[in-house]
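Have a look at the structure below before the remarks.
The other protein chains are all here in position, but one chain of the complex has been omitted.
Naming follows writing order (A, B and C), and every chain is counted from residue 1.
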Amino acid sequence: MEIKKGDYVLLLSPDEKTFLVTVEEEKRMGTHLGELNLGEAVGNEYGGRIYSNLEHPFILLEPTLEDRMMKVRRLTQIIYPKDAGLILLKTGVQSGMTVVECGAGSGALTIALASAVAPGGKVYTYDRSERFLDNASKNVENTGYGHVVEFKQREVSEGFDERDVDVAVLDLPSPWSGIPAAADALRGGGRIASLSPTYNQVEGCVEKLTDEGFVFIETMEVFVRNMKVSRGKTRPFERMVSHTGFLTFGRKALKKSPEPGVPTDTDDETQ
Amino acid sequence: MEIKKGDYVLLLSPDEKTFLVTVEEEKRMGTHLGELNLGEAVGNEYGGRIYSNLEHPFILLEPTLEDRMMKVRRLTQIIYPKDAGLILLKTGVQSGMTVVECGAGSGALTIALASAVAPGGKVYTYDRSERFLDNASKNVENTGYGHVVEFKQREVSEGFDERDVDVAVLDLPSPWSGIPAAADALRGGGRIASLSPTYNQVEGCVEKLTDEGFVFIETMEVFVRNMKVSRGKTRPFERMVSHTGFLTFGRKALKKSPEPGVPTDTDDETQ
Amino acid sequence: MEIKKGDYVLLLSPDEKTFLVTVEEEKRMGTHLGELNLGEAVGNEYGGRIYSNLEHPFILLEPTLEDRMMKVRRLTQIIYPKDAGLILLKTGVQSGMTVVECGAGSGALTIALASAVAPGGKVYTYDRSERFLDNASKNVENTGYGHVVEFKQREVSEGFDERDVDVAVLDLPSPWSGIPAAADALRGGGRIASLSPTYNQVEGCVEKLTDEGFVFIETMEVFVRNMKVSRGKTRPFERMVSHTGFLTFGRKALKKSPEPGVPTDTDDETQ
Partner (left out) sequence: MEIKKGDYVLLLSPDEKTFLVTVEEEKRMGTHLGELNLGEAVGNEYGGRIYSNLEHPFILLEPTLEDRMMKVRRLTQIIYPKDAGLILLKTGVQSGMTVVECGAGSGALTIALASAVAPGGKVYTYDRSERFLDNASKNVENTGYGHVVEFKQREVSEGFDERDVDVAVLDLPSPWSGIPAAADALRGGGRIASLSPTYNQVEGCVEKLTDEGFVFIETMEVFVRNMKVSRGKTRPFERMVSHTGFLTFGRKALKKSPEPGVPTDTDDETQ
């Protein structure tokens, strides 16, 4: 696959540092291993190399979803791939689906959601902060998923515009404040995911989900431990990230459901 | 979203047991909480309920990717969502991509890959065992992703038919045996993921990846710990899965790459 | 070391099951691998073997501290060696020290504490429940540490009799209820350890410790993951205990401490 002007490329240095750059002719970039001429990447292939003026090879890689997420400009703590991966699997976000996200953060999770619903789906991302929205929006734009995401500045208490959405994702300091809005937006059977760093938030979140009639509520945390692998000297890394946040999942049950043998229009009282 | 005849539905019992079933008229199904008439689900909505003859409500849910994976008929240890999620994120599998998978297992990971490349992409899944392929194929067919996946019976030593594939995923007892075939099939910058339960396999895998010129090689393991959440009594679960397998990732660098100022056709010796 | 009548012996079966037994002449014991005559152990050595009537060898081992703890008769969830080990290290319990323990449980932690203070030290173990005290007392007696421990039936709100104790260990549903009593009993610089399964208990415990002037307060949890080791097939166990309890530690600072150059009897207001 040939690299063109304007492409985003992940440069890998010989000592395994990475740089996410836009390829432009005559663009020069300084690194700890000398200066690169990014124009040399144009016409090269992914997997190929360019060399710094100090003759160090830098490998040209196509950014993955993880690279895109980890390289966003950060105004906030970002969602890690370990957490985003499980959110995608457990909410079942797929191409063509509609997702509401509240709490834009720096847009890292937005990118993962956009990638999963594309093509044909849509992510609506709400935040009260214009500054966060602007930054997240630019980060998403940079990945080429800008057309998949719509950003809206709004207090969560005002609710979401969308209805019958497949999945709602909350990353809020008070997750309970967004659950009624999510419940209104979700279709029956729709999934919700909420991320929170503290146990206290988790308690409040699960309590509110239960009150709002969500079912199959689960809370969990994900850890990743890296290993140093080399023949005869293989062992785990000595340090790891031990906490990002807790993930809470649920599914929307419909509040009105016909009792067996009871006409639908009279069963309100029994609910 | 209305449930139709033939739909796959995840039934959730009041005590949070789940059943993945096909909805058919007049289909009866026994459970620990009484008998259900699955025909009652037809015309109902996701999030709605049907009742057993003992008056227990069962909630009708749309199966997520996780549900699909966990409910496959198992002939082998399956890939868990925690691992599949990270594989999707780190390999950057997207709608429209081409993926080669070797080692069909029970098809759980195939389902995750098919879901990620759909629509417009394709997964080619190889296995030496006809029995495993048959089972995996049926499991994938059940999810509605049958058209996205092609199954091939083959020894990995014979190589893969595809070229310029975006991502290769190996789940082999001797992962090194599949790496040359994966290297041939992948395009420059393409990603590889390998799953193995033992350290010894990981050592051999990383060594072979390095020999074959893969770069940015990483090995890691993923843990998920569940929490019991209830107001004033929140605590982690007392038991967890502490090992499924190690995940190794790499990216294909091109072997031939022009040295600065050196014509391509004479640089073989210097590689 | 020769085994004598009345000794406690840990029997290890060929399939690695363990039995903690008292050796007596003519005592017969049924196992899944046949019947043993425990009298044959008398005069044998630790590390030696006796054989069942089905000719299976059982190895005669001296019970370790871990064996003693894990083999107590259980009326409650017991403290695990992973937690007890860290408690001993962090509280610095040593031969000759005085320890107050509140919440006898089944006596597993009492055994660890008794072993650490012997000879010359003393453990005072309080519980409100006569039934738990009786069981814990018998369990401790069985290890030979009976003379090191004194059991007292008491509500924690009534306080402890001891003063100037080195270490206090609390295992209470409401740990804060025991902290004032522990603060009164501990000498300056004395250590406290509290065990609790929930986050909520931990919050209340840390808050109360802070109020009572404890310093260097730390909370943590300990995990142990076992490995299956065999040449070429080494990997972690697939399941593990993921939660027993949280451990909170602190040290008693003296409330009244002379300000530099200020007589002790006038400095109350400034504290």
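Quick note on the criterion: contacts are C-beta pairs under 8 Å (C-beta built on N, C-alpha and C of every residue); 3 or more make two chains touch, one makes a residue touch a chain.
Here the structure is a predicted model, which is why all the values come from computation and not from measurement.
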item	value
Hidden partner chain, touching residue among C:Val23, C:Leu38 or C:Leu88	C:Leu88
Absent chain, residues of chain A that touch it	197-200, 225, 232-244
Residues in chain C touching the chain absent from view	1, 12, 16, 18, 40, 45-51, 57, 59-67, 69, 81-82, 84-92, 94-95, 112, 115-116, 118-120, 164, 187-191, 199, 202-203, 206-207, 215-227, 229-232, 234, 246, 248, 251-254, 257-260
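Keep this in mind: only the chains that are shown with their structure count from here on.
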item	value
Where chain A and chain B are represented by their mean Cα positions, the distance between them in whole Å	19
Between chain A and chain C, centroid-to-centroid distance (C-alpha), Å	45
Junction residues of chain A - those touching two or more other chains	199
